[in-house]
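Here the complex is missing a single protein chain, while all its other protein chains stay put.
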Amino acid sequence: MIGFIEATISGILMGGLYGFIAVSLSLIFGVAKIVNFAHGALFMVAMFLVYWILVLLKVDPYLSSLIAAGFLFFFGYFFQRFFIEPILRREKETAPLTVILLTSGLMMIIENVALLLFGADYRTVKTGYTGKVWEIAGLFIAQPRMIGFVLSLILILLLGLYLRKTNLGRAIRATSQDREAARLMGIDDYRVYKITFGVGGIMLGFAAAFLVPFYFVHPAVGELFVLKSFVIVVLGGLGSITGAFLAGIIVGIIESLGAQFINSALVESLIFIIFIGCLVVKPTGLLGKQRE
Amino acid sequence: MAFFEIKDLQKQFGGLVAIRDLNMSIEQGEIVGLIGPNGAGKTTLFNVITGVYGPKRGQILFKGRNLAGMGPDKICQRGIARTFQIVKPFHTLTVLDNTKVAAFCRIKSHEKATQTSIGILHFLGLEDKAHIPAEHLTLAQKKKLELARALATQPQFLLLDETLAGLNATEMDSMIETVRKIREQKGVTILAVEHVMRAVMKISDRVVVIDQGHKIAEGPPEEVVRNPEVIKAYLGEEYGRP
Partner (left out) sequence: MSWNRTLFALAVLAAVLFPLVVRDPYFLHAAITVLLFAFLASSWNIIGGLAGQHSFGHSVFLGIGAYVSTILFIYWNVPPFLGMIIGGIIAAIASIGIGYPCFKLRGPYFALSTLAFTEIFRIIATTTEQVGPVDLKGAAGILISFRPGNSFVNFQFAEKAYYYYIILAMLILILFIHNWIEKSRWGLYLAAIRDNEDAARSIGINARRFKILALMISAFFGAMAGTFYAQFFLYIEPILFSSALSIEILLIAIVGGAGTLMGPFLGSLILTPISELTRTYLGGTYAGVQLIIYGGILVAVMMFAPQGIIPPLAKRYRMLFERRA
């Protein structure tokens, strides 16, 4: 029973982190309507950045998260600028196929460059709290996961404020709801896309810092997160940040509890099956807004 | 039994009520104009009639059969065709093939379908464009192609969604004549959404006015246009006084 509860808690915490990563994807998918398969690869870049800063400069991930976030902002911004924007400008209605293939290709390049540079070893780190737990009411809770979860939550709340209160945030929301109307109101939608990618990058930078203390670092680590993130985004409902976060938690719980009963790899396939079921029954997701 | 009748139709999107307690009936052979301010629900109504959406409540009776909830393809097979406000041609196909594929709704053989399609293209003045890919047509020609496609399914009831939008004055007159010809020569009953008032006046036997998803007036065009409720709906409160 205890194990059950602990698994649930662990699932919630991990799910919160999944949700956080998914929110970064949701922004990009929701605003720019881009299926970015390189999202996981960008995350991997952030993870390696945090890793090397820790290993070489002995700087704690939670501190270097700011550096990672900053770096990823520019990485994301220019990613959009150089690869995706030209395509968007060229076609009136970009086929999802084109962007999917483009970002898949970019993912392959980024991942394999990392593979060549860093090798295929699975790296882990030891920080002051790696592997440590807190004991609360007789339950053991992993410290890095808890910290990561709480920080993610805070950042998401900040993101929500940013989107609601600042001009740029409002511009982002407007563009995601109606690109044409936003343009007519004088919003430069291409700039919004770049900024959104940048913001997504910032979130990935933080997420990487939250995960490095307890997850492994490897050139292909992004692949584990990409498809799952899309599943979460869709399950949570496009356009809803709360939805993505909640869906992430749900997926985390399913993963964690499911692994108690069946092979953890099979749990992944269960998640995909639920995904397809959800798409068929309620394509707008849990909290999504019905569009078009 | 009315030719086409809508009873107590209700359609909402989440919390937004797009069509509210709508009742309407149309006699065979009529040309009915459907007007109303922007956002009144005209295209939504078309989408519900043609099966793109299902209604929350109400009936759509066509020759006695309730069509509510049927898919667009079944409704077309029952004899209702439509054009789209934003033209949707099959851009990689030629004008002839665009029409043929619609003709296949009723005709199975290639030769007959080609024949019928050429006939329709001729009727609409597009026959010299038959082998040109649809994407190379002008807007006016594309609008005629929409008509050609709809006519090729041999409908008894035709819904036209702002066929005149985006056309210049000459093209408009040509289109108005064409719509009239369709009723005269093909015996098709027509329900047309239109914003261009002079066209509505010229062509409609009767006009139905919708505002906020609800019918607020109907009658001969000259009457409806002077109806204070109608004027209020379009222009706002102050202008409603007679």
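The chains carry the letters A and B, assigned in the order they are written, with residues numbered from 1 in each.
Convention: contacts are C-beta pairs under 8 Å (C-beta built on N, C-alpha and C of every residue); 3 or more make two chains touch, one makes a residue touch a chain.
Predicted model, so just to flag it, every value in this text is computed and none were measured.
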{"item": "Residue, one of B:71, B:125 or B:220, that touches the chain absent here", "value": "B:71"}
{"item": "Hidden partner chain, touching residue among A:14, A:106 or A:195", "value": "A:106"}
{"item": "Contact with the hidden chain (one of B:2, B:105 or B:216)", "value": "B:105"}
{"item": "Chain A residues touching the omitted chain (full complex)", "value": "29, 33, 35, 83, 86-87, 91, 95-102, 104-109, 111-113, 115-116, 227, 230-231, 234, 263, 265-266, 268-269, 272-273, 275-277, 279-280, 283"}
{"item": "Residues of chain B in contact with the chain not shown", "value": "50, 52, 71-73, 76-77, 81-82, 84, 88-94, 96-97, 100-102, 104-105, 108, 110, 113, 131, 133, 149-150, 152-153"}
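FYI, only the chains that are shown with their structure count from here on.
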{"item": "Cα-centroid distance, chain A relative to chain B, in whole angstrom", "value": "46"}
